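Here the complex is missing a single protein chain, while all its other protein chains stay put.
Let's look at subunit A:
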(Lines give C-alpha, C1' and ligand atoms only; values in the text may rest on other atoms or scores of the structure.)
Protein backbone atom coordinates (compact mmCIF):
# COMPACT_ATOMS: atom_id res chain seq x y z
CA UNK A 1 0.00 0.00 0.00
CA UNK A 2 0.97 3.62 -0.17
CA UNK A 3 4.34 4.30 1.37
CA UNK A 4 4.60 7.54 3.21
CA UNK A 5 7.37 9.65 4.62
CA UNK A 6 7.40 9.43 8.38
CA UNK A 7 9.42 11.94 10.34
CA UNK A 8 10.31 11.64 13.99
CA UNK A 9 13.03 12.79 16.33
CA UNK A 10 15.12 9.87 17.53
CA UNK A 11 17.69 10.45 20.26
CA UNK A 12 17.63 14.16 19.49
CA UNK A 13 18.13 13.76 15.74
CA UNK A 14 15.43 14.45 13.20
CA UNK A 15 14.87 11.36 11.03
CA UNK A 16 12.79 10.85 7.91
CA UNK A 17 12.05 7.45 6.45
CA UNK A 18 9.83 6.07 3.76
CA UNK A 19 7.65 3.38 5.30
CA UNK A 20 4.57 1.35 4.52
CA UNK A 21 1.80 1.90 7.06
CA UNK A 22 2.08 -1.71 8.20
CA UNK A 23 5.73 -1.39 9.18
CA UNK A 24 6.09 -1.70 12.92
CA UNK A 25 8.10 0.97 14.68
CA UNK A 26 10.60 -1.59 16.03
CA UNK A 27 11.58 -2.61 12.50
CA UNK A 28 11.82 0.96 11.27
CA UNK A 29 14.07 1.82 14.22
CA UNK A 30 16.26 -1.23 13.72
CA UNK A 31 16.37 -1.64 9.97
CA UNK A 32 15.93 1.87 8.61
CA UNK A 33 17.55 3.92 11.36
CA UNK A 34 20.20 1.53 12.61
CA UNK A 35 19.02 1.61 16.21
CA UNK A 36 19.63 -2.05 16.96
CA UNK A 37 19.55 -1.78 20.73
CA UNK A 38 15.79 -2.34 21.02
CA UNK A 39 15.10 -6.01 20.37
CA UNK A 40 12.28 -8.31 19.38
CA UNK A 41 11.57 -11.07 21.87
CA UNK A 42 7.99 -12.01 21.10
CA UNK A 43 5.09 -11.37 18.81
CA UNK A 44 2.38 -10.98 21.42
CA UNK A 45 3.44 -7.71 23.10
CA UNK A 46 4.50 -9.36 26.34
CA UNK A 47 8.28 -9.26 26.61
CA UNK A 48 9.12 -5.54 26.42
CA UNK A 49 12.51 -6.08 24.77
CA UNK A 50 11.45 -3.51 22.15
CA UNK A 51 10.65 -0.83 24.75
CA UNK A 52 11.54 2.72 23.76
CA UNK A 53 10.42 6.05 25.15
CA UNK A 54 7.94 7.97 23.02
CA UNK A 55 6.77 11.42 24.08
CA UNK A 56 7.36 10.61 27.76
CA UNK A 57 5.82 7.14 27.68
CA UNK A 58 7.40 3.71 27.79
CA UNK A 59 6.14 2.01 24.66
CA UNK A 60 6.58 -1.48 23.22
CA UNK A 61 7.64 -0.48 19.73
CA UNK A 62 6.51 -3.83 18.33
CA UNK A 63 2.95 -2.75 19.04
CA UNK A 64 3.00 0.54 17.24
CA UNK A 65 3.18 1.28 13.55
CA UNK A 66 5.87 3.74 12.54
CA UNK A 67 3.11 5.86 11.01
CA UNK A 68 1.62 6.34 14.47
CA UNK A 69 4.92 7.85 15.62
CA UNK A 70 4.81 10.61 13.00
CA UNK A 71 6.12 13.74 14.75
CA UNK A 72 7.08 11.89 17.93
CA UNK A 73 10.13 12.35 20.17
CA UNK A 74 11.73 8.95 20.66
CA UNK A 75 14.55 7.84 22.93
CA UNK A 76 16.15 4.43 22.54
CA UNK A 77 18.92 2.90 24.62
CA UNK A 78 21.41 4.46 22.19
CA UNK A 79 20.16 7.88 23.27
CA UNK A 80 20.53 7.25 27.00
CA UNK A 81 24.24 6.58 27.03
CA UNK A 82 27.20 5.28 25.05
CA UNK A 83 30.15 3.02 25.94
CA UNK A 84 32.26 6.12 26.65
CA UNK A 85 29.55 7.92 28.50
CA UNK A 86 27.33 5.47 30.34
CA UNK A 87 24.01 6.53 31.78
CA UNK A 88 23.80 5.99 35.54
CA UNK A 89 21.37 3.11 34.94
CA UNK A 90 23.82 1.48 32.54
CA UNK A 91 26.63 1.90 35.10
CA UNK A 92 24.50 0.28 37.77
CA UNK A 93 23.33 -2.63 35.61
CA UNK A 94 27.03 -3.31 35.01
CA UNK A 95 28.01 -2.84 38.65
CA UNK A 96 25.21 -5.01 40.07
CA UNK A 97 25.23 -7.67 37.37
CA UNK A 98 21.76 -6.73 36.15
CA UNK A 99 22.28 -8.43 32.81
CA UNK A 100 23.62 -11.64 31.37
CA UNK A 101 22.78 -12.25 27.70
CA UNK A 102 21.88 -8.57 27.36
CA UNK A 103 18.90 -9.08 25.10
CA UNK A 104 16.28 -7.63 27.46
CA UNK A 105 18.65 -4.96 28.76
CA UNK A 106 17.99 -2.10 26.31
CA UNK A 107 14.24 -2.37 26.90
CA UNK A 108 14.71 -2.92 30.63
CA UNK A 109 16.92 0.15 31.06
CA UNK A 110 14.75 2.34 28.86
CA UNK A 111 11.74 1.32 30.95
CA UNK A 112 13.64 1.87 34.21
CA UNK A 113 14.60 5.32 33.00
CA UNK A 114 10.97 6.39 32.65
CA UNK A 115 10.04 4.63 35.91
CA UNK A 116 12.61 6.68 37.85
CA UNK A 117 11.41 9.92 36.29
CA UNK A 118 7.87 9.16 37.45
CA UNK A 119 8.88 7.69 40.79
CA UNK A 120 12.36 8.82 41.89
CA UNK A 121 12.16 6.93 45.19
CA UNK A 122 10.72 3.55 44.33
CA UNK A 123 10.48 0.68 46.78
CA UNK A 124 11.56 -2.76 45.70
CA UNK A 125 7.89 -3.58 45.15
CA UNK A 126 7.40 -0.42 43.04
CA UNK A 127 10.31 -1.49 40.86
CA UNK A 128 9.09 -5.04 40.40
CA UNK A 129 5.62 -3.81 39.48
CA UNK A 130 7.10 -1.01 37.36
CA UNK A 131 9.15 -3.36 35.18
CA UNK A 132 6.47 -6.02 34.97
CA UNK A 133 6.12 -5.37 31.26
CA UNK A 134 9.72 -6.48 30.70
CA UNK A 135 10.64 -10.15 30.73
CA UNK A 136 14.16 -11.40 31.45
CA UNK A 137 15.21 -15.02 30.92
CA UNK A 138 18.66 -14.81 32.52
CA UNK A 139 18.83 -12.81 35.71
CA UNK A 140 15.83 -13.84 37.78
CA UNK A 141 15.25 -10.08 38.18
CA UNK A 142 16.90 -9.78 41.59
CA UNK A 143 19.98 -7.99 40.29
CA UNK A 144 17.90 -5.85 37.96
CA UNK A 145 15.98 -4.60 40.99
CA UNK A 146 19.26 -3.93 42.81
CA UNK A 147 20.63 -2.07 39.79
CA UNK A 148 17.59 0.19 39.57
CA UNK A 149 17.49 0.83 43.33
CA UNK A 150 21.14 1.75 43.28
CA UNK A 151 20.74 3.99 40.23
CA UNK A 152 17.84 5.77 41.94
CA UNK A 153 19.98 6.42 45.03
CA UNK A 154 22.80 7.74 42.88
CA UNK A 155 20.53 10.02 40.88
CA UNK A 156 18.98 11.37 44.08
CA UNK A 157 22.37 11.93 45.70
CA UNK A 158 23.58 13.81 42.62
CA UNK A 159 20.43 15.95 42.70
CA UNK A 160 20.96 16.79 46.35
CA UNK A 161 24.62 17.62 45.78
CA UNK A 162 23.63 19.97 42.96
CA UNK A 163 21.28 21.93 45.22
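Convention: contacts are C-beta pairs under 8 Å (C-beta built on N, C-alpha and C of every residue); 3 or more make two chains touch, one makes a residue touch a chain; residues count from 1.
Basically, contacts and distances are computed from a predicted model.
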item: Chain not displayed: protein name in its UniProt record ("Hydrogenase expression protein HypE", "Sulfite reductase, dissimilatory-type alpha subunit", "Carbon monoxide dehydrogenase medium chain" or "Energy-coupling factor transporter transmembrane protein EcfT"); value: "Carbon monoxide dehydrogenase medium chain"
item: For subunit A, the residues touching the chain missing from this view; value: 1-2, 4, 20-22, 24, 40, 43-46, 48, 51, 57-60, 62-65, 67-68, 70, 111, 115, 130-133
